[in-house]
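Here the complex is missing a single protein chain, while all its other protein chains stay put.
Chain nomenclature is as follows: A, B and C, assigned in order of appearance, with residue numbering initiated at 1 for each chain independently.
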Amino acid sequence: MTDVLGLFNYWIVIVLMMTGFYIVIARHNLIKKLIGLSVFQVSVFLLYITIGVVDGGTAPIVAEGYEVYSNPLTSVLILTAIVVGVATIALGLALVVRIQEEYGTIEEDEIQAQDHKA
Amino acid sequence: MKNHVILRIVTKLLIPYILLYAFYVQWHGDFGPGGGFQAGVIFAAGIMLYGLIFGLQAAESAIRPRLVQSGVALGLLLYIGVGIASMLLGGGFLDYDALGHDGQHHGILLVETGVFITVASVMITIFYSFAELIRRQ
Amino acid sequence: MDGVREVLGWLCIVPGAMFCVIGGIGLLRFPEFYSRMHAAGITDTLGAALVLIGLMFQSADWTVAVKLLVILFFLYVTSPTAAHALIHAAYTSGHDPLLADDGPPVQEGDKP
Partner (left out) sequence: MSGEQLIDIVLLALLASTAIAIARLRNLLATAMLTGIFSLLGACWMLFLDAPDVAFTEAAVGAGMSTILILATLCVVNAEEKPSRESPIALVAVLLTGGVLVYGTLDMPSYGDREAPATTNPITRIYLDSANAPVEHEEGHAAGSDPGDGFAVGIPNTVTTVLASFRGYDTMGETAVIFTAGLGVLMVLAGARHRRPDPSKEIDLKPGDEGPSA
């Protein structure tokens, strides 16, 4: 088998990704779907950071006495992604509040039932 | 939340340190981990703590919703203003070398302050609008 | 001097870690909410404090030690308050504690 320890990180990231994916698909509660989405996002962040790691390297802050640094580029990408992720989650939650006000429920199947009826 | 004496005293003790830490994170972003986003979120968390413990009225009188909503646009304006300024001074858009001798330093600090204002104001407006809904219920 | 600091550091970190483990086990084993909160309290205050003090001994230079001291102060103020807020909220929302003469606790076979 290829070195399990080396690829172990990626497999766990995939497990997290699939759990988030499952929550978004299988659960009918809208808030649960948003939480599933944020789980999925965190796993993508961890995937990028795992790619950027260098053995024996320190944080990408240049200081005397340290020569090997981990990759700063992946960190920058993820910094942007985290904040955008929270912005979208906040908007999604505001919409959930409005949906609950209009439909009286946040279960996806009940909402669809009301839509077909109206 | 009025009768929590211990919580009120501890928050009165902690909030100055939280806000001070937010500014430290903001301006220390060049040398250590930190920057505009984290500082904005920490600042907003300090205000939210104040709002939760001392009530929405106290928080809204401390930081007016009008001021915060203008802060949302102000931060972005500051960011784009730095870009335009560097264009007027001869460099390209958002090219901080044109801002003078130590242009990179000043440019990055100004830009991070713009991000700080926008992120802090957005998080506080979201908190105010949710708290408004809870209070109306 | 460094050897002594190193040993002192480990002398603090290992018991701190042990207290955290004990707190965790207490969290699982105790029958109901209030005793569990007591166990969680141990992990927060004593375990974390000992680990922090141990790290202070082992820190390379003074700035790191001062930062750890500030963290210790912050932890000493927030974690008991958090525990207080949690228990106060539980008590006011009518979650009454399991007293000694209440007979067998929730799970059978466990002596209260």
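In this text, a contact is a pair of C-beta atoms (placed from the backbone, for glycine too) under 8 Å apart; a residue touches a chain by one contact, two chains touch by 3 or more.
Small disclaimer: the values here were computed from a predicted structure and weren't measured.
Colleague: Tell me the shown chains the invisible chain touches, ordered by label.
Modeller: Hidden chain, whole complex, touched shown chains: A, B.
Colleague: In the whole complex, what residues of chain A lie against the chain that is missing from view?
Modeller: Output for chain A: 2-3, 5-12, 14-23, 25-29, 31-32, 34-36, 38-39, 42-43, 45-46, 49-55, 57-63, 68-76, 78-80, 82-84, 86-91, 93-98, 100-107, 109, 114-115, 118.
Colleague: Give me the chain B residues in contact with the hidden chain, please.
Modeller: Considering the whole complex, chain B reaches the absent chain at 25, 29-35, 37-38, 41-42, 44-45, 48, 69, 72-73, 75-76, 79-80, 83, 90-98, 102, 104-105, 107-108, 111-112, 114-115, 118-119, 121-123, 125-127, 129-134, 136-137.
Here is the rule we use: only the chains that are shown with their structure count from here on.
Colleague: When the C-alpha atoms of chain A and chain B are each averaged to a single point, how far apart are the two points in Å?
Modeller: One centre to the other, that is 24 Å.
Colleague: Where on chain A is chain B touching in the complex?
Modeller: Chain A residues touching chain B: 59, 61, 79, 82-83, 87, 90, 94, 97.
Colleague: Please name which positions on chain B make contact with chain C in the complex.
Modeller: Touching chain C: residues 4, 6-7, 10, 13-14, 17 of chain B.
Colleague: Residues of chain C touching chain B in their complex?
Modeller: 74, 77-78, 81, 84-85, 88
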